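Sharing a structure below in structure tokens format, with a few things to ask.
With one protein chain removed, the remaining protein chains of the complex are shown where they sit.
Per-chain residue numbering starts at 1, and chain names A, B and C are given in the order in which the chains are listed.
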Amino acid sequence: MLPIFADVHDTFWFPKQASTFAPQVDFLYDVILWISIIFFIPIVIAMVYFMVKYRQRPGYKGSTEALHNTFLEVTWSVVPTFVVVWIFWEGMVGYLRMQTLPSDTEDVKVTAKKWVWSFKYKNGAESDKLYLQVGRDAKMIMRSDDVLHSFFVPAFRAKRDIVPGRYNYMWFQPTVEGTFDLFCTEYCGDNHSGMITKAIVQSEEEYNKTLALLAKEPDDIVERGKWLYERKACKGCHYAGTEGAQGPGPSYNGSWGKPVPLAGGGEVVFDENYVSNAILNPQGQYRKGYETASAMPSYKGQLKLEQIEAITAYIQSLQSAEPPKK
Amino acid sequence: MSAPSTHADHAHGNGNEHGHGHSGFSHPMPIWMLLSVFFALLVLTVATVYQSTFDLGNMEIWLSLTIATIKAGLVIAFFMHLVWDKPLNAIIILGSLIFVALFLGFTMMDAEGYRDNLIMTSTLEQSQPGATVVEVSK
Amino acid sequence: MSVVTSPVTMPDKSQDLGKEDNYLTHTSGFLSWALTLDHKRIGLMYLAGVLTAFTAGGILALMIRLHLWNPNIDKSQAWLTNQQYNQVFTLHGAIMVFLFIIPSVPAALGNFLLPIMLGTKDVAFPRLNLGSFYLWICGAIFFLFSLFATGLDTGWTFYTPYSIESQGPVVAATMGVFVLGFSSIFTGLNFIVTINTMRPPGMTWFRMPLFLWATYSTSIIQVLATPVLGITVLLLAAERILGIGIFDPKLNGDPVTFQHFFWFYSHPAVYIMILPAMGIISELMSVHSHKGIFGYRMIAYSSVAIALFGFLVWGHHMFTSGMADVTTIVFSALTFTVSIPSAIKVFNWIGTMYQGTVVLNTPMLYALAFIFLFTIGGLTGLFLGALSTDMHLHDTYFVVAHFHYVMMGGTLVAFLGGLFHWWPKMTGKMFNDFAGIVSAAIVFVGFNLTFLPQFVLGTRGMPRRYASYVEEFQQLHQLSTIGAMMLGCGLLVAGLTLLHSLFYGKKAPMNPWGGATLEWECQTPPPHDNFSSPPTVGDPYDFSGIEYDPKSGGYIKKKK
Partner (left out) sequence: MTVHDTATAHHDDHHEHPSWLAHHFDDAEQQFDSGKLGMWLFLVTEVLFFSGMFCAYALYRNRNPEVFEFCSQFLNEKLGAINTGVLLFSSLTMAWAVRASQLKQTKILIGMLGATLGCAAIFLGVKAVEYSHKWGLGLLPGKFYRSQLENPVHVDNNYLYNLCIVPMVMLIACALYYVYALVTASKFHLRVAGPMVVAAACFFGGVGLGNYLESGEGHSEHASSGHHGSSEHGHAEHADGAHDSAGHGTEEPAKAKLSLVSVDNSPIHDVLVTPAESVTPQSNVNQSAMAGLFFGIYYCMTGVHAVHILGGMLVITWLIVKASREEFHSEYFGPVDNVGLYWHLVDFIWIYLFPLLYLIT
């Protein structure tokens, strides 16, 4: 009877319950919902009933006397007080459970950057999707490189802001294998709504396999370029797909080898030289039409020469595609 | 609060001929009182400067704040003649301090609570727009 | 200052149109309005201003809803770009909060009503009052500038560090907020002084209409909380111009501190918005039920209690921002304390109808809609106040729906109800009641259709401020958009009803609804000086002896 909205399955009302927190949160949600209904229905009934019963009509004359009933007033002040005290208590207990870190956890370093997620695992692997092991407590060690972000997986009923200048922590234990949406819920600029990724919950065996795979840089130069593209926050601004999606920065597609106009006037050929300049020293290399985009950080010292070459190779591999229209 | 204002026939018919006659609400402060408050304030200022020359550790800030509060109290009570003012005005200004305390208290309490999570930036590149740095070796 | 020439003594029942002397016809010419010190004219100018702002904010809201008709995953198909969308929701929020809701009831209706209800000639500082109005205009100009300049995209909350590095005209917007803050402070200050020192003989605290209690409580918040907003936006501007570092993590500043500063004002500001609305409802419920208000003292005390408790709960906007656990828990506990006085008011309003004579006209229907919507808004607050559920619901559409139920379903609906209620007094014209009822019905249905689906969106995990969304949410979004269109139509009908009445409305009687507060003993529209002699103050909720008079079309007081 109690769970009219929440369910272990993906219902119309709630996402799937996929962590140990979910049943607790949903339970409290349902209780509050019932309490609300129990208060709301009589209020509306009384309102409608009085509206009809005491409506102005010929031959009816209501009283004008101001009423005041101490017993009633005390009752409807005190009863809700007890109710909200209970709600507070339950909420606090649930919250403390979320805040108390278990001792043995799988740690993931989460870095949020405009508008990409990056997850680093114990073995040095790095990914832009969050991989988790089912039934194992996972701890997120989160920091932001620029502005406020917020980590939210609805199926886990878990959320925490990521504040620049400090570490924020959270933990949860996924209980169901599958793929779940991971949102950024704190407004972070142009592409805030694009800062979505997936939390993928896998069995122990699969999880370890994934991590091992992620830890290895691909051998093929184009593959490696793509691998870096996904990991070095290029993906947040520069799109590489063909579906016509556009980010704040120019797309990687097309125009390879052709001259492109610069924001400061003049043209430059879109070639290896330009790509490496634009990566190492983005200021002054902005393409025309992209001046207003939030400034791209310099990658000087963050990328090795051969890594830049790999990215260049990757960009080159995309040249056949038509450039999307801005 | 405005109880006295309701007696409508307040004598103020010829406003320009008041001279030294005081109506109910003007209370000129005696000069000796003004001067003595001022000298008390000066003495306290000297005291607060003097105490800063000793190394008192953590006590120092509390001591200087205490002296400042005494001074502020003197200013409020006498110069702003709150002691002779309507109680409402005193309640208002002192009440506001409660809200200040609330504001400071909660914010400080919270900042103290998450202090360990902070990442202090200890070295930053000192970039200043418009400044050119020329290195000169000695 | 030609406005303050000596008023003609009013003939008591002057019926000759055109020759009548009231505050509207007292003097004429543009300057007689622009430099007026008359609280009624200032109130009317505020009314025109806030309604314009509301229209602008409303159009932006419809743009948001239309944009969200599609998931917009494919950006080339989207109506607005992400940047445009961000600017639209920012300005929607900022305009609605700072230019509309905060000044709506206190500055527009309050200015008009407060001195009349109190039985005085004007507010204590008429020039300051005019000054607040011009500060409001000045703030509006700053906002207009933000609208037409490169585009403000920080969200109305100006959270750092995004607001430090955003390209938008943040400094102009913060200056706008600063100036509007002072407009609000001066209004509040004026009202407190007026109520404290200028009550006429017989007007004791407990003979004040509840609207005045609500306005008084609001004013306390305005005076105490708004300065903190002032310093916050000033520091933010300094942060952008000088890089002082207080809120900038790059300089070891702390963004969470900004949130504390901001919400220390902005949470009490929520009560600046809702308290006067509650005051209006108290008036409307009793007048249109022709019945003394149930539990006058409880309502009066609960207004003050809400105002004071409102200062203790700002942290509940920051439950997920990484506050310390202790603070989080304390704030959660305090949050629930506010729910009690609000609940008391709802029960009292319903109790007022009991055994009364309920007239279901436009203002009353808006008031009843308010109770329905506000109750939903209040109850959904419980989900957000409880910590563990808030972890899931924070910054989702659940929050969006919750505060729209309170701010819009609450304040806006009450404002409309109040506007219809006092419209005859303000303009001297009766509106078409049927059209008003139709508008109330459309607004009610449209509102629920817009925001009920958003609760579900929120529980399913749809985050706020998303220009594009996961496709599974589309149906609910479309439902919400349809509702928003309907809501827009309802508001249009309401607006047209009022406009129509200005030109074709019947002349309003002195007391069209049978109210017992002082404004109904005043001429319609009120004369320049409100009362030529101090009015006799009685019980504001004593409806005995007030009876309908078919001759004048209004109510008159029969001598007992």
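Keep this in mind: a residue touches a chain if its C-beta (ideal position, glycine included) is under 8 Å from a C-beta of that chain, and two chains touch if they have at least 3 such contacts.
Worth saying up front: this structure is predicted, and the values here are computed from it rather than measured.
Shown chains touched by the undisplayed chain in the intact complex: B, C. The omitted chain makes contact with just one of the residues C:261, C:398, C:444 or C:520: C:261. Taking the whole complex into account, chain B touches the unshown chain at residues 1-2, 4-6, 8-10, 12-13, 15-16, 18-29, 31, 34-35, 37-38, 41-42, 45, 48-49, 52-56, 60-61, 64-65, 67-68, 71-72, 75-76, 78-80, 85-86, 88-89, 92-93, 95-97, 99-100, 103-104, 107-108, 111-112, 115, 118, 121-124, 126, 128, 130-138. Residues of chain C that touch the chain left out of view are 1, 4-7, 9, 120-122, 124-128, 185, 189-190, 192-194, 196-198, 223-228, 230-232, 234-235, 238-239, 242-246, 248, 250-254, 257, 261.
The rule we apply is simple: only the chains that are shown with their structure count from here on.
Of the two chain pairs examined here, B-C and A-C, it is A-C that is joined by more C-beta pairs in contact. Mean C-alpha position of chain A lies 46 Å from that of chain B. With centres defined as mean CA coordinates, chain C is found 34 Å away from chain B.
Shared interface positions of chain B, i.e. residues touching 2 or more other chains, are given as 114, 117-118, 121.
Counting partner chains per residue, chain C shows two or more touched chains at residues 249-250, 252, 254, 256, 322, 325.
Taken together, the chain C residues at the contact with chain A in this complex read 72-76, 82-83, 86, 150, 153, 155, 159, 161-162, 165-167, 249-250, 252-256, 289-298, 320-322, 325, 328-329, 332-333, 336, 339-340, 343-344, 346-348, 350-360, 368, 371-372, 375-376, 379-380, 382-383, 385-392, 394-396, 456, 459-461, 463-470, 539, 541-544, 546.
Per the touch definition, chain C reaches chain B in the complex via residues 196-199, 201, 224, 228, 249-252, 254, 256-257, 260-261, 264, 311-312, 314-315, 322-327, 330-331.
The residues of chain A lying in touch with chain C in their complex are 5, 12-15, 21, 24-25, 28-29, 32-33, 35-36, 39-40, 43-44, 46-47, 50-51, 54-56, 60-69, 72-73, 76-77, 80-81, 84-85, 87-88, 90-99, 146-148, 150, 152, 154-155, 157-161, 163-166, 168, 181, 183-194, 196, 243-246, 292, 294, 324-325.
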